[in-house]
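Removed from the display is one protein chain of the complex; every other protein chain stays in position.
And now, chain A:
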Amino acid sequence: MEHIRTPKVENVRLLDRSTGQRKVSVGTLYLSATHTIFVENNPETRKETWVLHSMVSSVERPPTIPAGSQLILRCKDFRVYQILIPQERDCMDVHASLVRLSRPEKYSELYCMSFNPNVNKEEREDSWKLIDLMADYKRMGVPNNLWVSTAANSEYRVCDTYPSELFVPKSATPAIIVGSSRFRSRGRFPALSYFHQDTLAAVCRCSQPLSGFSGRCQEDEMMLQAVMKSNPGSEYIYVVDTRPKLNAMANRAAGKGYENEDHYTNIKLQFIGIENIHVMRSSQQKIIDVGEMRAPSMTDFLWGLENSGWLKHIKAVLDAGVFIARAVADEGVSVLVHCSDGWDRTAQACSVASILLDPFYRTLKGLMVLIERDWVSFGHKFSHRYAHLDGDPKEVSPVIDQFLECVWQLSEQFPCAFEFNERFLIAIHTQVYSCQYGTFLCNCQKERRDIRLHERSHSVWPQLWKDRAEYTNPLYKAEQSQSQGILRPNTTPYCFKMWKGLYNHMEKSTPPRQSPSDYLSTVKEETQQLEEELINHQERIAALMGKPITWEKIEVPRRRTSHLGQRHCGPDPPSTYTHPITSPTQDNGHALSSEPVNQEAQTKDPALSLPLGLHTHLKSQDPDDLSACSDLESGVADLSSRSSSGVDEGKDPNETASPPPDWKSKGNH
């Protein structure tokens, strides 16, 4: 509270630039210990905008203009708020307060330490138990006669950034573990990330070896040998160094580096070339700028996209995952993954590989487990990377953003493979930055224990799980081929798109788009109600007629349509193309004439003749409810009515097709 210089300023103008809002709203600005709150003056709406202090990444104060002093709030979820305060004095106070409030110095200042979602102690304790990593290891069949739990790190003595419970090859003795950890940056020795039951191959992770130009370590070499031996029948392992080879070589000068293939028997070294956190930080800044460009031309946009390098980096991360998944699933070879410290690129590569390898991680619960394992428990530096506390800006980098984006890119290629939708990924992204819950606080397990995080805050997962209806992908079907087994994505450059949902809030909301996914979710919800009603009616009819219930199952045969596929391979009607010609070597041409050439095309699936007219009743039987149907569109109507009345201020000519009044001045006279 001591940081708030002025708790309330009136007659403030706010423009939420990121939602494509064009009209400035006038209202009162309040500063609380945790939020900046803006309440609109308009007595009808009294719309409130809440911005969590920990979501603010920067507060800028551009030069004062005649109408007042300005503030620009840039948030970690890429929203931008423009604030105009009449008095310069107030503006300076708000600025100073926000600068301090948005850069907390201690964990105790963070929102999650004061946030209480109205649950008691037991519920809070339970909240931390929703995601159980040991249960997941058990699910993948660990421990077994190849991989065992080790107590070596139980008090974080061997490696303070690792979790206390780890799995290592059965033949790795404590001496090997300790020896290996001394030879690895930050003591992060090779440990199991994912075990693939089908091939018995494993994904392990560690940090770079402290090899320098010629150093070697017998225990470390034995450790890698042990990893190989834990995969019966395999003759080598891949060591995936996710860094560009040049970076890895440069590290040798600092006494670090990569494994010398002459010292380790039976390893194959593979460099992937994911750039470091500094490159990624500046790349993301560039793509944010692309998203914020005012009325860019197509050339500006595509050039900006290319120049940011962002999609190239996303592709590199996905390529790393694909390499690992292929080695494990197709070759049955175990992989040891590392980068420098083994907590950024390694976490990305391992978790993308798990997504590709195991359908479980493509479910809501599974993604939570995966993030909890490869990121939270294995010691990813959340606090530094996402600037939870005021610290070194060079430590900040969008590492988990890139992982989430890889998952999003995959979901575009495999629309039925993921149980969750884009909103879930964005919700996780927001929670990683917001510090509303304790889940993503601190840099490692030990730190969390030391500040008694679980006693002082709540876990985010139960909250997300509670809201799962909102996060469910209507197209997900567990039994579909892409929901099972290995995903083999295409990583040709044209398969990558800019993630508009994350970087382009603006385009999301103007004008309101129709979302097939939301539409289908509504249909599915209605279907569920209808199913209940059906049972209900059947029971009542049975009761009325005094007969046993006749359960009729509604089955609609699946339509096999190749939407745009190759089956319809040209301008002739498909039937002429697909009907096999009888072998032309047959001499009797006339015999062929009796064949009904086009019969196949005539036989029609009865299910296909459903009356399409029913469609309009889809949302509800109730005619009053038609309003709900048109809601989808009402924003469009709204937009047109708004601009015909001529209030188009602040509208960009090229952003939407709706031009401001001056847009005809482009005409040449």
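What we mean here is this: a residue touches a chain if its C-beta (ideal position, glycine included) is under 8 Å from a C-beta of that chain, and two chains touch if they have at least 3 such contacts; residues count from 1.
We take it that contacts and distances are computed from a predicted model.
According to UniProt, the chain absent from the figure is "Myotubularin-related protein 9", selected among "GPI-anchor transamidase", "Cytochrome c oxidase subunit 7A2, mitochondrial", "Alpha/beta hydrolase fold-3 domain-containing protein" or "Myotubularin-related protein 9". The omitted chain makes contact with just one of the residues A:165, A:331 or A:526: A:526. Listed residues A:115, A:236, A:271 or A:301: the one in touch with the omitted chain is A:301.
Taking the complete complex into account, residues 291, 295-303, 305-306, 309, 311-312, 315, 413-417, 474-475, 477, 480-482, 490-498, 500, 504, 507, 510-511, 513-516, 519-520, 523-524, 526-527, 530-531, 533-534, 537-538, 540-541, 544-545, 552, 554, 556, 558-567, 569-573, 575-578, 580-581, 583-586, 589-590, 592-593, 595, 597-598, 601, 604, 607-612, 614-618, 629, 632-633, 636-637, 639-640, 643-644, 654-659, 663-664, 666-669 of chain A touch the chain not shown.
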